[in-house]
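Handing you this structure, nothing more for now.
Of the protein chains in this complex, all but one are displayed in their positions.
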Amino acid sequence: MKLTRRHTLMLAAGSAVAAMLPMRASAAAEEAIAAFTGGAEVGSGGITLTAPEIAENGNTVPIAVDAPGAEAIMILAMGNPTPGVATFNFGPLAAAQSGSTRIRLAGTQDVVAIARMPDGSFVQASQEVKVTIGGCGG
Amino acid sequence: MKSFVKGGAAALAIIAASQVGADEDANLIINGETEITVRADAPEHLDNVSTIYSGWVFRSDETQALQMDDFDNPGMIFVDQGRDSWVLAEGSEGKSCADCHNEPESLANVRPTYPKWNDETEEVRTIAMQINGCRTEQMGAEPWKYDSTSMLNMEALLSSVARGQVMNVAIDGPAQSMWEQGKELYYTRTGQLDLSCANCHEDNYGNYIRADHLSQGQTNGFPVYRLKNAKLNGVHSRFKGCVRDTRAETYAVGSEEFIALELYVASRGNGLSVEGPAVRN
């Protein structure tokens, strides 16, 4: 195929779009998950992640996690330069294995929460949060 | 709300409502006790607007919630810091704010009336200028820089004790000429984008400018804690950001032009409650 200037531009545009898509799991995210789970299989159910569908500003996004009975919950922002956000370790006096905080998201991406249960199993929940780019930097 | 677009603003892809789920009918009660008037009949001097709205109603559910409880409102950290400097003696007179004014709550009626004409100095003073007046004239202390952290902390304290009180800025008498100057600026188009304050905040509030839900640009919530920069922001700094966004050379923070504009914009909110430190995006 003869590569015209027009084709080249289209290809460049295509790869730019691909680069902007939220990464499903970067190497760093996979590493963080492996460190937390020890490579164990991660199921679903028994964990709730609450996050806004659309965040007004990626700098301060309120999220909440809840996994009844969990020992610990790790939160990851899969599209951030470094995916780790926080790991909640619950002590004997935690009334619920839940918590809320506010996080930074570098752009539209999946937020993932993985809970470690006392029997050594893992469950996860994830949600996409769209981060809007405002008109007024002000 | 409104859905028409007019003037140069149309070129900026302002689109009619509602991408993000802002609950424009929500009511604001802080800490379950302080009722905030977030919508009211427009003051008489406003020709083109019949109802005035606090910027709070244009924010997303999550941002709105941050202001409903003082503990959730990060701006209250800076009110605490303002309280620390309230009792701190400074300057040649060795006095603190508390030495003259006791508790900050005793000044609850101050924030709603500013900017305000000062008879002695024969000028319109913003609340920042009045605070510095106290510092230099009563305390013999150095003035704080306009929109500096210390100044904004003190302004946040004075706003917080006035929450729920109705904005009531005087626009007649000796303040009138400054008010007229502010009004002139409000309707003057500036910058390469050729936009006036009115193009966005009067003609298009409730609409979106790209992903931003345009408010009426009210000042009753200032100083505001913005999620964007996670700190308190002063009115003049916000004006500066707006003017810069029209791609114009801006006036300086603390300039006569911005003092006039602050007086005029504050008067457009007469009838809304003071709610600073508010939380905005």
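Read from first to last, the chains carry the letters A and B; within each, the first residue is number 1.
Following the convention adopted for this analysis, contacts are C-beta pairs under 8 Å (C-beta built on N, C-alpha and C of every residue); 3 or more make two chains touch, one makes a residue touch a chain.
Just so it is clear, contacts and distances are computed from a predicted model.
**Student:** Select, from "Sulfur compound chelating protein SoxZ", "Aspartate carbamoyltransferase", "1,2-phenylacetyl-CoA epoxidase, subunit C" or "Iron ABC transporter", the UniProt-recorded name of the complex's unshown chain.
**Tutor:** "Sulfur compound chelating protein SoxZ"
**Student:** Applying the definition given at the start, please give the residues of subunit B touching the unseen chain.
**Tutor:** 71-72, 74, 76-78, 80-81, 230-231
**Student:** Even though one chain is hidden, which residues of subunit A still touch it in the full complex?
**Tutor:** Spelled out for subunit A, the touching residues are 59-61, 64, 77, 80-96, 98-105.
Here is the rule we use: only the chains that are shown with their structure count from here on.
**Student:** What whole-number Å value describes the gap between the mean CA coordinates of subunit A and subunit B?
**Tutor:** 35
**Student:** Can you list the residues on subunit A that touch subunit B in the complex?
**Tutor:** Subunit A residues touching subunit B: 52-57, 59-62, 132-138.
**Student:** Of all residues in subunit B, which touch subunit A in the complex?
**Tutor:** For this pair, the touching residues of subunit B are 12, 19-21, 59-63, 65-66, 208-212, 226-230, 238, 241-242, 245, 281.
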